[in-house]
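This is the structure I want to talk about, given as C-alpha cells.
Showing just some of the chains, left in place.
The letters A, B, C and D name the chains in turn, as written, and every chain counts its residues from 1.
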C-alpha cells in the first residue's frame, strides 16, 4: 500500500482543485474504450476545466495537441461547481505500470478528499445487450448501486481499472466500478451512453447523451487506432524472468 | 533468508488474526489446481472469514469480485475457533516472484505463531491413482505423516510450493508438503478430496468432501482457464541475461 | 518533473555559454530527418561554435569524427552574437530514453535562461506539400506563430520531440514545435528549407537556404543510413513486462 | 572483488564447520555432469554430513527431497575427520549468476580457512580418452598436480567453474581446476572415476570408485534430465541490451 517507490515513477502535477469533496471519475482505455468515451463526453458536456496531468516514465514520449496547445496524454479536469473531477487517459496503460499508477492515484484521491470514486471500463459479452455491471469496495456502496446496475456477482476486472479498485479496497476508500457491456474491442459510444445514464442516476449528474449518440460513427472512426493499441497492450505476452538463471 | 528486499515487492495486509497458534494451509495454483481446490473447499466448509490480502507488484492488475465486492487475487482466511488459517491464490505465481513471496510469507507465518504449515500442490503421474505424497522440513514431522501419506522419497517440488518449503526448511519452521497425485494439468477435485482426507487425518479437521465430489464437473469447467494459465506460467521460457554482455 | 534520477543517466557537459537569453533550437533524428538537416544547416550557415555534448549511458558507444577530431553524437553549438543555441543529435533516441533526456534538457535550458525553445521534427502526410505545422506550450506563443505556420489543431507528436514539448509544458517554459511536412521516412532537405523559412520569419534569423537546396541530393544520400535507423527505432516493439509474473 | 552487492543475491546458510583447514571440492553441473557425479559419489563414500545450503534469488523455486526431507538444490557437506568439505549443486547455474555466486563462495571459503580448493568440471574432446586436465591459480600448485594431470596449457574454462577459478586467482587463493575429459554432454561416470583417482592421488583421499562404475548406467539414466538442462543453460542466448536505445 506504501506509495513511495511508486512516486518515483508516477507524478501528478495539478493546479489546486476548487472542489471540496469531489466525485472522481476515472476512464482509461480498455475494451470498447468505454471509459474514455464516457469521460471525454462528460468533460465536453460539463465544460470541465483542464487542471493537470500525470507524468510518468511509464508513458510513451507523446505530446497531445488541442487547438495547437501541447498537453500530456493523461489529464485531470474539474467541474468545480458540480464537484466533479475526471481523470482521462489517451494511452493504454501497460499491466506493469498499473500497480504504481493506481497507488499514486489513490494517494492523490485521498489528498483531494474524494467523496466517491468511479472507475469506468468495458466488459465484453456476446449478448448484444448494453447493460452496465457494477461492483464496489464496500457493501454500503453496493446498496447504492444495486437497483441501478447489474451487480457483478463473480468475476474479475483486469487492467488498470481493476488495480484502481483493489487499491481503493486495500485502503478502505469508497469506489464503484461501472462496466459497460460491449460486444467487442471496437469503440462503443452506445456502451458509454448507458454508463452515463447510470452515472446520472446514481450521482444526479444530468448529463445529456444526445450528442454522443449522434456522433457515434465519427467517434468510432477517430478512436479506432487507440482501440487497436488497447488490443495490443492487453494481449498477454511471454513472461520474462527477472533472475532467469533456470531455463 | 533476509526478507527486507522482498518486502519491497510483496506486502501482507491483514486484520489481526484471532488464532493463537494456527495451522496455516497454503494453496497456490499448480498442476491439477490441487492447492486451490482444496483450500477453496475448506474455506467454504468451515465458513472461514476473509482477513486480508497479499499485495505485490509481481501480481497482474486484477480485481476479483464475489457478490459484487472487490477483493485481491491472493487472500487470507481464518476459522478462528478452529485455529485454521488459509492462504489461497487465484493467480499462478511466476518462478521469479516465488523467492520474495515465500520469504514474506515465512516472515508472516512466524509473526502469527503458526503451529504447523501445510503447503498443498499437485504431482503428475501416469498411474491413474490419487495417492497423497508427503514431505517435511523436519524428521519429527515425517513421523507424524508417514502412515497417512506416501513419503516422497527422492524428487523435487518446483514452483512456489517448493520455495515455501525450502524457506521454512532454512528457518527451521515446521512445514509439511502434501502433493495430490493427478494425471495431468486439468483441475482435479478428486485429488483435492484425497488431500483433504489426509488433512482430516493428520490435523483432525473433519471437513466434509461430499460437496466437492458432487460439484466436480462444475469446478473443472470453472477452473479450466486458470489451469491453462498455470500451464503457460510453468512452461520454461528462454533465459534472459541480466548483464548480457556476451553473446 | 523532478530530474534527479534522470541526471544519473544523462549529463550535459558544456563550456559556459556566452548568450544571455538564447533561442534554443533542438533537432533530433525523426521522420524525414527534418530536425537534423535543419539544425546542421543552421550550424554551418551561422558558423556556430561547438560548446559541449550530452553524455548518456542510453547512447550507443559511438565516436563521431570531424576533420579527425573525436566528438560525441549529441552536441551543443552556439552563435553567441546571434544568441542562438542548437542541440543536434546524430543518433535516434529510443522512446525509453526520451523521458530522462527531456528532463535534463529542460533543466539545462532553464539554467541558460533560454528565451524561446523550438523543437523541430517532421510530420508525414500524403499531400505532397511541404507545409510547416506549429504547436506551442502557451497561447501567447500560438499568437506569434499562427500566421506563419499551419496550427496543428488536433493530433500527437511522438518521440523525443514530443516529450521535450510536454516537459516544457509541465514547467511552463515557452516552447514551439515546428513540424515539417514530408511524404515519408527519407531525408527531406526540402522540408528543412521550409522550416528554416519559418524560423527566419518568426525569429528574424536571415538564414540562407540556397546551399541546402543545391546539396539536397548529397544530403539525402549521406543521411539515408540514419533515416533507416530512425525507422527501426520508431517501429513499435513488443512490450516487455518489468514484473512479468502473469503470462 | 568486493562481494557486498553479490551478498544481496546469494547467501550461504550453514552450521559452523568442524574442519580447521579443509579441502573444499566444488561440483556444479556442467558438461558430462563430471562435477556433480564426482561430488555426489564422494559425499556417499565418505558419509559426509549435510551442513548447509546456498540461498539465492538466482535459483529456481525448487525443493529437493531425500527420504521425505526438504533440502535446497545447492548444498554443503562436510567430512570433519577428513577435513573435506563439498559444495554440490543439483541445478545448472546461469552465466549471469556465476559472478555473484563465485564471489560469495570465495568469501565463504576464506572464512572457513580453506586449505585447498578444487573446482571440478568436464571438458569435451573427440579423443574417446578419459584424461584429467589440470590448471591452477598459482605456479606452486601446478607443481603439485603436474605429474598427476595433463596440464591445461592454453584454453578457457567457461561457466561457474571458470568464474570460481578467476575469483580465487584475483584473491590469491590456492585453487586447482580438474577437468574430466568426456566425449559429450551425457552424464559421464567414467570421467568422474578418473577425476576421483586424481583427487585420491593429489590429496590422499582413498575414495573407492567401484560403486560408481557398477552404477554407471543407472546414474546416466537418472541424470539425463539435468544434463539436458545444462545443455540448455549453456547454449548462448541472444544478448539483451540493458539500455537498448540504439537498434
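Note that a residue touches a chain if its C-beta (ideal position, glycine included) is under 8 Å from a C-beta of that chain, and two chains touch if they have at least 3 such contacts.
Keep in mind the model is a prediction, meaning the values are calculated, not measured.
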{"item": "Copy count of the single sequence across the entire complex, 4 present", "value": "5"}
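By definition in this document, only the chains that are shown with their structure count from here on.
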{"item": "Copy pair subunit A, subunit C: interface residue numbering same or different (half cut)", "value": "different"}
{"item": "Angle (degrees, nearest 5) of the CA superposition of subunit B onto subunit D", "value": "70"}
{"item": "Residue numbers of subunit C (touch at least two other chains)", "value": "243-247"}
{"item": "Of all residues in subunit D, those that touch subunit B in their complex", "value": "8, 11, 13, 53, 55, 57, 59-73, 90, 94-96, 99, 233, 236-242"}
{"item": "Subunit A residues touching subunit B - in the complex, by the definition given at the top", "value": "1-2, 5, 95, 98-100, 102, 134-139, 142, 146, 151-163, 165-166, 168-170, 175, 177, 236, 238-247"}
